[in-house]
Structures are given as C-alpha cells and as structure tokens.
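One chain of protein is taken out of this complex; the other chains stay put.
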Amino acid sequence: MSTDTSLPVLTPGDFASDQDVRWCPGCGDYSILAQMKKVLPTLGIPPEKTVFVSGIGCSSRFPYYLNTYGIHSIHGRAPAVATGLKTSRPDLMVWVITGDGDGLSIGGNHLMHTIRRNLDVNIVLFNNRIYGLTKGQYSPTSPLGKVTKSTPMGAIDNPLHPLSIAIGCEGTFVARSIDTNIKHLGAMLKRAAEHRGTSFIEVYQNCNVFNDGAFDYATDRDTKAETTIELEHGKPLIFGKNRDKGIRLNGMNPEVVELGKGITEDDLLFHDERAPEPSLAYLLSRMSYPEFPEPIGVFRAVDKPVYDQMLNAQITEARKARGDGDLNKLFHSGETWTVE
Amino acid sequence: MQCPFCKTENIEGVDECQHCQQPLAFLSRPRASSPIEHSLIKDRIYKLGPRKPLTVAAQTPVGEVLRLMVARAVGCVMVTEGDQLVGIFTERDALVRLNVDVATQSHRPVSDFMTAAPETIAHDAPIAFALHKMDSGGYRHIPVLTDGKPSGVISVRDILRYIAEDLASRMV
Partner (left out) sequence: MATSSGLSTREGEQTQKPIIDLTGATVRFCGDSGDGMQLAGTQFTNTSALAGNDIATFPDFPAEIRAPRGTKAGVSGFQIHFASTEIFTPGDRVDALVAMNPAALSTNLADLVPGGILIVNKDAFDEKGLKQAGYEENPLEDGSLAAFQVFPVEITRLTRLAVDDLGLGVKEADRCRNFYAMGLAFWLYERSLEPTMRYIEAKFGKRPEVAEANRRALKAGFNYGETTEAFASQFRVNKASLPAGLYRNIMGNEATAWGLIAASVRSKCDLFLGSYPITPASDILHELSRHKNFGVRTVQAEDEIAAVTSAIGAAYGGAMAVTTSSGPGIALKQEGIGLAVMTELPLLIINVQRGGPSTGLPTKTEQADLLQAICGRNGECPLPVIAARSPADCFDVAQEAWRLATRYMTPVMMLTDGYIANGSEPWRVIDMKSLPPIEVKHPGPLAEGQVFHPYARDERLARPWAIPGTPGLMHRIGGLEKQDITGNVNYEPANHQHMVDLRAKKVADIALDIPEQEVNGPSEGKLLVLSWGGTYGACATAVREAQELGVSVAHAHLRYLNPFPRNLGEVLRAFDKVLVPELNRGQLRLLVRGEYLVDAIGLNKVQGKPFSVHEIVAKIHELVA
C-alpha cells in the first residue's frame, strides 16, 4: 500500500494519445475533443479508470484520440457495451460517444434502454444532422426535404429531436451544447461527469464537408443571441441581444414575448432543472428554430436510482442473506441419492 | 400467485409450483366476473332452442324468397345447395342489396343477393361465442350447425331473451 497521499495532478497531455487525429480539417469534432481533454483532468479520475466506448461514425473515432481505455465497437451498440462494462466494473468512469446515426438510427433501441435504466454513464451525441463517415446520406435528425446522396428528391422522414427522445425515456440528466461554444461545452461535460445516473448531452456539431452551416443560426455571432437561449436553473427564460425577449407559458405551450409593455420577468417561465416530472424539460426540447430560440444548457438534472448500483446492491444483498456461494453445498441440495 | 396445493408463493404465470410441482396453469384461466357471464360461458347454443330455419335452394328467385319470408314472418333464410349451407339472406340484405330495385330484380336467384359463406356456430358452443361473433361481425343472425349440417338459426333476440330470463331468475 502506497504511503504517498498526494494526488497526482493531471494535465490534458496525460489524456492525449499518440494517434494522429484523422477528422477532416474544420470538423467540429476537434473542438469537442479539445474540451474533453481540458475537462478530464479536472474530474479527479485517472486515465486508467476512464473508458470511452463508441460505435461507428466520425464521432466514434473519438476513443482513439485519448489515452484512456477505449472500445471502438460496432454500429449503434456502444450503450449496450457500456452496460456490460459499467455493471461489472462500477468503479470505472464510462463515456459513450455516439452520433445522430449511430445513436438514433441503428442504435435507437439501445440508447433508449440505457437511458431508461439510468445506467451511470455519460453519453455524448454529436449531432451533425448527416451521415458523415459514409459520405453524406441523411440521418434521423436531418430536416424534412434535405437533399442528399440517398434522397435526391429530398428526405421525406420527419426528423427526431434527440433531447425529446432522451426526456421521453426519463433521462435523469439531459443537456445540449454547441461545438464552438467552448466554455459552455466544457461546463456541460463537467456537469455530466459529475451526475450519478445517465447523463445525455446533445452537441450541435458542424460537418463542414457534408452539411456545412447546419447550425450557423446558432453559432453566428450576429444571430446567436436571438436564436439560442441559455438555460439556468431557477432563472427566467430571457434571450435576445438586449435581453429584451422572454419565453412565457400560454396554457401548455411556450410563446415568445417582449419584455416591457406590461410583461415583466416575473411573468416568464422559470427554469427548473430538478422538476420531478419531465414535462417542462420536454416542452423546452420542442423549441426549435426559427419559431423559438433553441435552449442550450441543462434541461433536466434529477436523482433517481442508478441501474449499476441497484444491480450490484442485489449481489451484496444476496450474499448477506444466503452467504457467499458454495457450489458443493449447491450440488448437495435438493433430491440426492447414494450408490454404495 | 399462491399455489392452492401447498400455499407457496410462486411467480405469476408459472406452469408448475416451484415447491410441490403441481400444475398451476389453470389459475390463469379467465374467470367469469358475474353470474350472467358465468351462465353465458357455461350454457350452450342448444339451450337457446334454435329454431328450424326457413331454407331455400340457391337458385330460388329472390322475389319468391321475399314472399316466403313475409308469409312465415321470419327475418332470414338459409340458402343451401343440396344439404350444404352456402349462404344466408336476411332483411338487411334485402334492404341493402335489393332496395328500390326489387321490382326489376325479383326474378334473379337469391344466391346473387345473399351473404355467402356466413359465419356459423356449433350447436354445443358456449352462448358467449355467439355473442362475440355477432358483436364483432355486426350481424344479428347466425346459422347453427350440428355435425357440420345446418340445424337451426339463432338471432340476437334469442340471446336477449336468454339474458332477460337469467336475470329474472336471479331476482326471485
């Protein structure tokens, strides 16, 4: 047992792998990787206790670029791989890196079940609204009418809202951030890591080759104050360059209102991360450009029983109730007979 | 779910008790929730006293069939070919399929206007089955078969009378 009680101070360099990063120049993934490398050393968890699990896609190359343990598994199945890993090794910090195709198309089923089980993993979904790795097919989050290689006459599928799905599965931590909003992204990653239970972050990520500019409305300096709204727990929903607009509830629906002219901050919708019912979070997840500013930040953060903790608690309870397993005892139990 | 033989608690739906191994499948059979439901499941079609149906050959002109139905005051006839049931012709078929054209169509065979291959019921089937068929099929008459041959017909009125009598007998 070591008598050295000082914790090693980790730096981003401790988490960098020796592999050349192969994303396209200008890809939003670089930014996310950089933020992750900044956040990881601040969590107090050493690289050997950290595992990144990914599926298939540009997003899923992520584990190769970090010097932690990692599994680049098969398309859509990362949450299931993470389930097996985390339940048998609850001591590890497990991240799942996925994309809009990997997580919501082929992987939709596993994503849904992992979130509803509230497994203690951190899921980061890079949403670029396109299939990048396979060179440009539409994805479950591509807008209606999107013209791509497989939809030359425009996509006819109604797109999914990733956060609505996560909230529909009663995700206990649900957040959204943007690849270029580096301070905000870093803060979200940290909060996700600290949450006990499934943390789900949707990151708007720009694919500059196959879907460039998909999120310009949310990132352009000129427009972003009008098109996004930062969520803060306990604070009213206010946005706009001059902070002159807000979101108010009209019946069950949100509406955009102008402050002043009889409407004060008190009339506005106040954000509550910890509301026990997911309805508020769901309502926020439906707010889409251009009708509404799109919320970024933590939509929901509640504490519920955690799957891997409950599973391992049953093991402990069984041992306590029946004693540690003894195969010889098991073999002798029930009906037996002796041959002389 | 408790085993009635040894009182051990078992998981819902198991085939056998985990303790005494007696079969438990019967515990998940649906149970009647009222006396009338019990009667409907227990009693058979023959208890309704199915009437001998008015039967006509498939080639009989429909005009003649209509005259017969009025004369005998029945709402439906069985249409047969030999001794096989091939269709049923009811007041509703007359209304819907003949309607105002009856004058010009009355010479045509009834088989042109009947409901072919109708739903039937066995004479020893539970009355509940007839109720179910009538409700889901939306018709009021069902031919009754004994050993595959048409032996009678029942209508929703027969079932209503059965239920009324059953209720009345309980009030005594």
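Per-chain residue numbering starts at 1, and chain names A and B are given in the order in which the chains are listed.
Convention: contacts are C-beta pairs under 8 Å (C-beta built on N, C-alpha and C of every residue); 3 or more make two chains touch, one makes a residue touch a chain.
Computed from a prediction, not measured in an experiment: that's the story for all the values here.
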| Among A:P63, A:G103, A:P254 or A:P278, which residue is in contact with the omitted chain in the full complex? | A:P63
| Quick one: which of A:L85, A:A166, A:A214 or A:L280 touches the chain that's been left out? | A:L85
| task | May I ask you to list the residues on chain B that touch the chain which is not drawn? | result | 4-8, 15-16, 19-23, 25-26, 28-29
| said: Just checking the interface: what residues of chain A touch the absent partner chain? | reply: 17, 19, 46-53, 63-64, 67-74, 77, 80-89, 91-92, 109-110, 112-113, 311-312, 314-315, 317-319, 321-325, 327-328, 330-332, 334-340
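In this section, only the chains that are shown with their structure count from here on.
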| What whole-Å value do you get for the distance between chain A and chain B if each is reduced to the mean of its CA atoms? | 58
